[in-house]
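Below is the structure I would like to discuss, written out as structure tokens.
Here the complex is missing a single protein chain, while all its other protein chains stay put.
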Amino acid sequence: MTKVLVAGFTGAMGQKAIRLVQESEGYELVTGFAAGITSKDPKDYDLPAGVAIYGDLNEIQTDADIWIDFTLPSAVYANTKFAIEHGIHPVIGTTGLTDEQESELQKMASAKQLGGLIAPNFGMSAVLLMKFAKEAAKYFPDVEIIEMHHDNKADAPSGTALSTAKLIDEVRPEHEQGNPDETESLSGVRGGDYHGIHIHAVRLPGYVAHEQVLFGGPGEALTLRQDSFDRQSFMSGVKVAMDHVLDLKELVIGLENVL
Amino acid sequence: MTKVLVAGFTGAMGQKAIRLVQESEGYELVTGFAAGITSKDPKDYDLPAGVAIYGDLNEIQTDADIWIDFTLPSAVYANTKFAIEHGIHPVIGTTGLTDEQESELQKMASAKQLGGLIAPNFGMSAVLLMKFAKEAAKYFPDVEIIEMHHDNKADAPSGTALSTAKLIDEVRPEHEQGNPDETESLSGVRGGDYHGIHIHAVRLPGYVAHEQVLFGGPGEALTLRQDSFDRQSFMSGVKVAMDHVLDLKELVIGLENVL
Amino acid sequence: MTKVLVAGFTGAMGQKAIRLVQESEGYELVTGFAAGITSKDPKDYDLPAGVAIYGDLNEIQTDADIWIDFTLPSAVYANTKFAIEHGIHPVIGTTGLTDEQESELQKMASAKQLGGLIAPNFGMSAVLLMKFAKEAAKYFPDVEIIEMHHDNKADAPSGTALSTAKLIDEVRPEHEQGNPDETESLSGVRGGDYHGIHIHAVRLPGYVAHEQVLFGGPGEALTLRQDSFDRQSFMSGVKVAMDHVLDLKELVIGLENVL
Partner (left out) sequence: MTKVLVAGFTGAMGQKAIRLVQESEGYELVTGFAAGITSKDPKDYDLPAGVAIYGDLNEIQTDADIWIDFTLPSAVYANTKFAIEHGIHPVIGTTGLTDEQESELQKMASAKQLGGLIAPNFGMSAVLLMKFAKEAAKYFPDVEIIEMHHDNKADAPSGTALSTAKLIDEVRPEHEQGNPDETESLSGVRGGDYHGIHIHAVRLPGYVAHEQVLFGGPGEALTLRQDSFDRQSFMSGVKVAMDHVLDLKELVIGLENVL
């Protein structure tokens, strides 16, 4: 039985993580942590009697094997450090770590030979899309990305679209794409340009979070598409992470690197 | 039997038009015109004995009812004028008329109460896409356009995409679309902006000519898509034009206005 | 000010309808009806003081112009009849009327020259899809339908897919579609056959309710697609119905016939 602690267990994602652990064969929820909560009675949170509850990081005493973290940008570094120091495999879904913090945590984990995972996106459809896009780009160097989101989203492009472009950029052969004399009669129609990869962002009501990667070659096309309708989808990725993290020997960034 | 003249009958599109007329019930090919040809023997062009052949506009003598034109930008104005003056209903697939020339020709046709059609795009899928997009925009004012073409195309956006945006702009209620605080972390990702309608142009090898119109509203989405794989597709639109042009009372611009 | 009664106002759709009326300029909620409720105090339902509440059809006294109905199959006939008899324009979103009941109600409405609407689907994307599909089939007689739903749906094909096929069947010229020697090496792959129109039903978790209509012609393709993510989407169609129903002179079946 693998023992699991959920940090941020009172939040929306934390609650989903709790349910995932409880419904997964071979896993046992042993500890819940949510900064600032006062009651330590698991019944107050609809949890079984044996689950230890903590509201203060420094008070935590646990024999958990895995630390699932859906907390806050301001808390995630301290949490992950705590987990590593106590030999608990971190599975981090909270965003907000800087590049420096990530490499520092990776060094700590390395020193302890402790496997862990930091994943900005646990949606399996997005993770597989990125993985496949990187692989396809070896054979189809001509590629464009279209991401589509609800119209409340303020920033463009999406983090996933940019991550996809970076992954593709790592493998595709250096080359010129498109007509060298290309002109825009309406500025911006050819999208954003990331190292020659064009990225387009669509914003419409009704849409949730979607991404397409379009590859073209002589006489054929390959299209990868993922649709996220609901953050519930993240839990399938968290399950994959739980299943792999004990076997990892380092702190990996990105679920696609575990598959 | 409706009698048809094909101008530019030796070109690729002209040849397709010839075949279309010959295969269409109720139509008869009576005259072929191609500027500069010297032989007037229809057999030299694999045409039946009765078809009159001309190489010079001013020599043409015909009792044709319809003038189908797939010639050159430099010739189309004179050709269309000739047709109208001789009471022949023009069906013009040649591009290159200026706005001034178009309205001049419309005046001439009006004076003669002669119906005709000038269509930059005879592809029925593109024509219907434009027509439906205009109609849908009344109910879904939030819309974006994505056009996708082969990577030899030098200009962006495509004429069809821009025409679609103009048609939508005629009917959709004035409004703000998207997040008012929208920012681009990669310049251009939100595409070109035509009166608030975002247009995106994709260029990839393998692609031919494709357009999508994406509508979004609370809890739902509507997407129109057309794919042109081959200019052969133009002939179904020419047939629709042939079937309607005798009933028109003016020189219409755009096949979508005839449907 | 157009006065509105909402029948079934305590249900999920009824609540959305209530909010729609309250947020729509030019409309006023005057009456709420929900069979069997006992409290007649609008405050108990978070409604303004002036709204009259009824739990029994026969007790209703109202000067409403429009009767919006989201009730039960067992109640919808009596409700619609009541509305017509009292000169209230019915807008019926409840399913379950038989063909006989529909024509009987149409006769009653005709006799009173009262406009009304019965719509099995108020989602504007689905309604427009059906309308456009019918129109496109005149020019593209070769067509197939793919509908995709969540995997809890027990029946196939969806009502909307079948309605779409029926509309297409009304207009497309009689003809053979596909290879006359077609064989299936795996039974069923060519889908269901409705008067020569092939229909395919996909069932997958994560999906909600989606429909595609695929048209093909020489060298080109036209695809219409609608996605319903949320029944919230029905309200835009109810609004369209409210805006049109006072001008109708008969009891129309299908929102697409009002557009």
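Think of it as A, B and C in the order they're written, each chain with its own count starting at 1.
Simple rule for what comes next: a contact is a pair of C-beta atoms (placed from the backbone, for glycine too) under 8 Å apart; a residue touches a chain by one contact, two chains touch by 3 or more.
Given the structure is predicted, the values throughout are model-derived calculations rather than measurements.
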Out of C:L72, C:M108 or C:A156, only one touches the absent chain, namely C:A156
Given A:N152, A:T223 or A:N257, the correct residue touching the omitted chain is A:T223
Per the touch rule stated above, chain A touches the missing chain via residues 123-126, 128-129, 132, 135-136, 139-140, 215, 217-233, 235-236, 240, 259
On chain C, the omitted chain is touched by residues 142-144, 146, 148, 151-157, 162, 177-179, 181-194, 198-207, 214-221
For chain B, residues touching the missing partner are 206, 208, 227, 229, 233
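We adopt the following convention: only the chains that are shown with their structure count from here on.
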Per the C-alpha centroid definition, the whole-Å distance linking chain A and chain B comes out as 48
Rounded to the nearest Å, the gap separating the Cα centres of chain B and chain C is 36
Chain A to chain C, mean C-alpha position gap in Å, rounds to 40
Multi-chain contacts in chain A, i.e. residues touching at least two other chains, fall at 206
